[in-house]
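With one protein chain removed, the remaining protein chains of the complex are shown where they sit.
Just so it is clear, A and B label the chains in written order, and each chain counts residues from 1 on its own.
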Amino acid sequence: MIFLEHLHFLDFAGVAVFAATGALAASRKQLDIVGFIFLAAITGIGGGTLRDLILGKLPVFWVQQPAFIAVCVVIAVGIFFSAHLVESRYRLLLWLDAIGLASYCVMGTMIGLEYGISPFAAIVTGIMTATFGGIFRDVIAGEKSVLLSDEIYISAALLGASSFALLMSFQVDKTIAITIGFILAFTLRAAALLFGWTTPRYKSRKGREVK
Amino acid sequence: MIFLEHLHFLDFAGVAVFAATGALAASRKQLDIVGFIFLAAITGIGGGTLRDLILGKLPVFWVQQPAFIAVCVVIAVGIFFSAHLVESRYRLLLWLDAIGLASYCVMGTMIGLEYGISPFAAIVTGIMTATFGGIFRDVIAGEKSVLLSDEIYISAALLGASSFALLMSFQVDKTIAITIGFILAFTLRAAALLFGWTTPRYKSRKGREVK
Partner (left out) sequence: MIFLEHLHFLDFAGVAVFAATGALAASRKQLDIVGFIFLAAITGIGGGTLRDLILGKLPVFWVQQPAFIAVCVVIAVGIFFSAHLVESRYRLLLWLDAIGLASYCVMGTMIGLEYGISPFAAIVTGIMTATFGGIFRDVIAGEKSVLLSDEIYISAALLGASSFALLMSFQVDKTIAITIGFILAFTLRAAALLFGWTTPRYKSRKGREVK
């Protein structure tokens, strides 16, 4: 019970931090308060919505638990009136976003496994849960997608999702597997934020023009 | 029966006006006739498709009633050959679009409620039905999203959807609730078009740089 509540806390925290990044994108576009709520909701619930669609777990989670939407509304309204404070703490937000990424890649994978799909498909589902909210946010706000940035991002989700799935396949205790998956994903993302870690990029070589 | 036909008329009218805006976006991009049909269909049926996916009402509505696709084809072909006339009547189109927005936010909410979801989730579903067709159109056509424009748009959908849901929760007659929801949404959007009404925007304050 306590464990489940802990998970729900993580879930709401994940929605909240992603919603906050959506609201901050809205502040950069100088939208109105409804625009803040709209972008916050799409970012907060987008990844989980896609996960539920792909699994066929319908209606999607926020239809069954509208409190997730309420969290997005509260966060969006709060940031509309305080973004001048929060945005000066953008560094803090990146860290909250790292928490969201780390919890979502593990929980998306866990929900896939609980739904009975293969570990490999569950890892893909976990990565999607962690990344697609941000993709929707960037596409709708007309900003460069997080996927195209130099910072390690998807790799951290891959590490968290695959380590969790691997541990579960070895019958490791679920709480331990969640904790390790979360810590690995968060640590990799944190290292990228602290030390500017990047992964090797594809570089065009001589004699070829890159469009 | 007459009431239901009236609703279906509203539904087809909504698809038709949104399809028309998609075809006009295609004319601005100077696409071929198949491109007109493609963008018209995505705009016309996109919001309702997302609604059905989220509710788990599958296959989606236009698979069960392909007449909705036929409406998009007819509208797209008509506009391909007459956009030089219609586009000079762009103002008229904005008014038709306002009719589509107003009817869709109410009908999306109604379908959600009929499907048994909570009023709060139904309002979210209604707003999505009314707005996502235009978002798909703008993203695929590479135009600035309607969400980022100065005009009141999503707020009108919010007003129509929430007033309809509120009236339904007070057991008001469905036809009256639909009519009031439609009128409120349409009037707010119409006022925005007539008088340039906007909502208060987030403004950055001193000492902070907005990207």
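As a convention for this text, a residue touches a chain if its C-beta (ideal position, glycine included) is under 8 Å from a C-beta of that chain, and two chains touch if they have at least 3 such contacts.
None of the values given here were measured: they were computed from a predicted structure.
Within the set B:Trp62, B:Tyr115, B:Phe132 or B:Phe182, the residue that contacts the chain not displayed is B:Trp62. Residue B:Gly35 is the one among B:Gly14, B:Gly35 or B:Gly160 that touches the chain not shown. For chain A, the residues touching the chain absent from view are 53-56, 58, 115, 117-118, 120-121, 124-125, 127, 131, 135, 139, 144-145, 147-148, 154-155, 158, 198-205, 207-208, 210-211. Touching the omitted chain from chain B are residues 26-36, 38-39, 41, 49, 53, 56, 58-60, 62-63, 66, 69-70, 80, 83-84, 87-88, 139-142.
Convention: only the chains that are shown with their structure count from here on.
Computed from the mean C-alpha positions, the centre of chain A lies at a distance of 29 Å from the centre of chain B.
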